[in-house]
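The other protein chains are all here in position, but one chain of the complex has been omitted.
Note that the chains take the letters A, B, C, D and E in the order they are written out, and that residue 1 is the start of every chain.
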Amino acid sequence: MAEGGGREIDSLNNYYDDLAIGDRITSRGRTITETDLVVFSGLSGDYTQLHTDEEHAKAGPFGGRIAHGCLTLSIATGLEFQLFGTGEVRVLAFYGLDRVRFVKPVFIGDTIHVVVEVIALVDKDETRGVVTFHEEIRNQRDETVAVLDKRTLNKKRAYDA
Amino acid sequence: MAEGGGREIDSLNNYYDDLAIGDRITSRGRTITETDLVVFSGLSGDYTQLHTDEEHAKAGPFGGRIAHGCLTLSIATGLEFQLFGTGEVRVLAFYGLDRVRFVKPVFIGDTIHVVVEVIALVDKDETRGVVTFHEEIRNQRDETVAVLDKRTLNKKRAYDA
Amino acid sequence: MAEGGGREIDSLNNYYDDLAIGDRITSRGRTITETDLVVFSGLSGDYTQLHTDEEHAKAGPFGGRIAHGCLTLSIATGLEFQLFGTGEVRVLAFYGLDRVRFVKPVFIGDTIHVVVEVIALVDKDETRGVVTFHEEIRNQRDETVAVLDKRTLNKKRAYDA
Amino acid sequence: MAEGGGREIDSLNNYYDDLAIGDRITSRGRTITETDLVVFSGLSGDYTQLHTDEEHAKAGPFGGRIAHGCLTLSIATGLEFQLFGTGEVRVLAFYGLDRVRFVKPVFIGDTIHVVVEVIALVDKDETRGVVTFHEEIRNQRDETVAVLDKRTLNKKRAYDA
Amino acid sequence: MAEGGGREIDSLNNYYDDLAIGDRITSRGRTITETDLVVFSGLSGDYTQLHTDEEHAKAGPFGGRIAHGCLTLSIATGLEFQLFGTGEVRVLAFYGLDRVRFVKPVFIGDTIHVVVEVIALVDKDETRGVVTFHEEIRNQRDETVAVLDKRTLNKKRAYDA
Partner (left out) sequence: MAEGGGREIDSLNNYYDDLAIGDRITSRGRTITETDLVVFSGLSGDYTQLHTDEEHAKAGPFGGRIAHGCLTLSIATGLEFQLFGTGEVRVLAFYGLDRVRFVKPVFIGDTIHVVVEVIALVDKDETRGVVTFHEEIRNQRDETVAVLDKRTLNKKRAYDA
């Protein structure tokens, strides 16, 4: 993702018509705690030892427990939700994810934030369009820990007119 | 995913060498409860009204609150974890997800299970190989609610020999 | 709180200088679930039967379990947090609450939202001022269930200049 | 457990010297919610379908999901904790449980309470004694759902003198 | 609140007739954990960085994450609940809170307790009276972290006669 060129936007709650390729927004941060790992293990039912057994994890390649991939993805959705501010949400549907890659481990105590950039805009009909966002989830050292592309169906201004 | 042809395997905790394209396994089921939506909203921080505001959701396209996409994915990881049974896990790394699609809403009270099929096997080196699984998350009427491809790095038997 | 007269603002993340008495904002809604009561009982340790024992509560004045007062207050803080959108928060301190009154019970299944109005603005120094908000927590029938006044210390524009 | 004969005591926070065989106390009630089952499944990691899969459970002998045995035991400990009131706890150690039996299923929506009776008192030394309690966990129809004997080490008055 | 003069009572579950101005009771303590902050953020939906982002908080005025004001209030209600011991609760209604002030931050690892004092008694009718309690929430160094006044409607003995 090119660092330059894009316009900094101040909300993710946009009409399709108001977005341009290269638009970018950065979320606030959130610290990943041991509690998040424990609650996520319970909610998901995924008790893999890499996430739940410190003795086992400390003998493994990362030297300690790391966050589940889906926990990192889930917390990123919450950080993005904060960017929706007030008012009726202009996203009509969440189609899916592509090219989700976990590129570095997230440890207990890391603080992650999300950088979101518009990479594609495809007209659907008179009132709606499909937006593709590229997202980078980064830690407190600004290292990318995960990337993904997300496609949503957004209202055009005509939808609410 | 073709229903026929594949071999039914009885565990997801496999060496790379023991898997063949078309191998399939089906998880047990789990009911998605209102609690799951509430806890996931809190854990992720995603309070989108479609998941948290019954009045709003009942006036929307689905007629009620539905599960967050990432909640469905997360619970699927737990259902798969049950298929790992006993012993040291033979998966060394979780690379990522591709073509994740949310094809039907998951409502409070729906019961989901996962059907996993091996769709690609790529040698990495003498002790490891990359497995691609196609997964279908289905509800109690056996309707597919989400699909995805997942790639993991698995041990070969030589790894532990 | 007079319904007319005030300016509708679109964020709670304001500099002191940008606020005027009568400014108002309305949050999104959130449904109070049985899960919220159970999790709050556990988190607070307040297991009063009115909130935890359906048999006891159904024989009482409300005919069923109702939300703890502090649960309603707590969820209101989260609904307000959504109104802070993006960027560095301009509130420096949360001083306290006055005249908190629980005027109607909140039942499982009720959906609450918050109406916030600026009722006092007091200069503190060159970079900060004290804002008093009157808040009404309302249910899905727009009945007020709780009211309170909240005082915060907000930055002036000079603070960040 | 004989219904008659015993003295009704008003606290479980007793010195060994102040207890007599036959002393009894009854806890307040608490409704077992779906949330309790979901949170307990996550905390324990026990996702047995009888507790988590409504479709599966409704085809089984109980016609629906039931509480995990250890969830019922755990909630009973909290109901007993309420009986400790104020002040320093006079129980020094929790030795164990005997003859724990689950005699009837606990369904979502059932409201349980605990009836505790002193059945044995054994001197340990000058400052401590061992108390055995027989406990019956009962539902809203006063049917016993579980029974157990619990042994604790309690202070004598001399301990704090 | 004067330290001397008041009568030490041993329960908060009192008839109006049995209370006198100056009556005091002190709760047990409870340690505020990172888990409490994380679970409260999720339950309330208040993800303000001061409570959830260690990197951000450590650069701020407190040098680290602190408990949400409403979390401290909520945990205080649970500590008071422990003081209700056994038997039917003699509080009929919780009217509200006045002069709630957060006077010192509560950090992860602090242990808080509550000192409650009766400061006003107002007759309502033949069977009920209004009690005002002044509460101080204190940490392990006996420093007051928050204060508030709480008004409840209590039964008189005549109510249950």
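By definition in this document, a contact is a pair of C-beta atoms (placed from the backbone, for glycine too) under 8 Å apart; a residue touches a chain by one contact, two chains touch by 3 or more.
Model, not experiment: these values are computed from the prediction.
Undergrad: Determine which of the presented chains are touched by the chain that is not presented, and list them.
TA: A, B, C, D, E
Undergrad: Any idea which of E:6, E:29 or E:60 touches the chain not displayed?
TA: Among E:6, E:29 or E:60, only E:29 touches the chain that is not shown.
Undergrad: Of D:16, D:40 or D:133, which residue touches the hidden chain?
TA: The one listed residue touching the chain not shown is D:40.
Undergrad: Looking beyond the chains shown, say which of C:25, C:43 or C:131 touches the absent one.
TA: Answer from the full complex: C:43 touches the omitted chain.
Undergrad: Need a quick check: the contact residues on subunit A for the chain that isn't drawn.
TA: Within subunit A, the residues touching the omitted chain are 34-35, 38-39, 42, 47, 49, 52-56, 65.
Undergrad: Just the residue numbers, please: which parts of subunit C touch the chain that's not shown?
TA: These residues touch the chain not displayed: 39, 41-43, 45, 47.
Undergrad: Under the stated touch rule, tell me which residues of subunit D contact the chain that is not displayed.
TA: For subunit D, the residues touching the absent chain are 30, 36, 39-40, 43-50, 68-71, 73-75, 77-82, 84, 89, 94-102, 148.
Just so we're on the same page, only the chains that are shown with their structure count from here on.
Undergrad: Identify the chains in contact with subunit B as well as subunit C, in label order.
TA: Common neighbours, subunit B/subunit C: A, D, E.
Undergrad: Fit subunit A to subunit C on CA atoms, both being copies of the same sequence, and give the resulting rotation angle in degrees, nearest 5.
TA: 180
Undergrad: Quick check on subunit A against subunit E: do more than half of the interface residue numbers occur in both copies, making it same, or fewer, making it different?
TA: Looking at both copies, the contact residues mostly diverge.
Undergrad: In subunit B, what residues contact two or more other chains?
TA: 30, 34-36, 39, 42-43, 45, 47, 49, 78, 82
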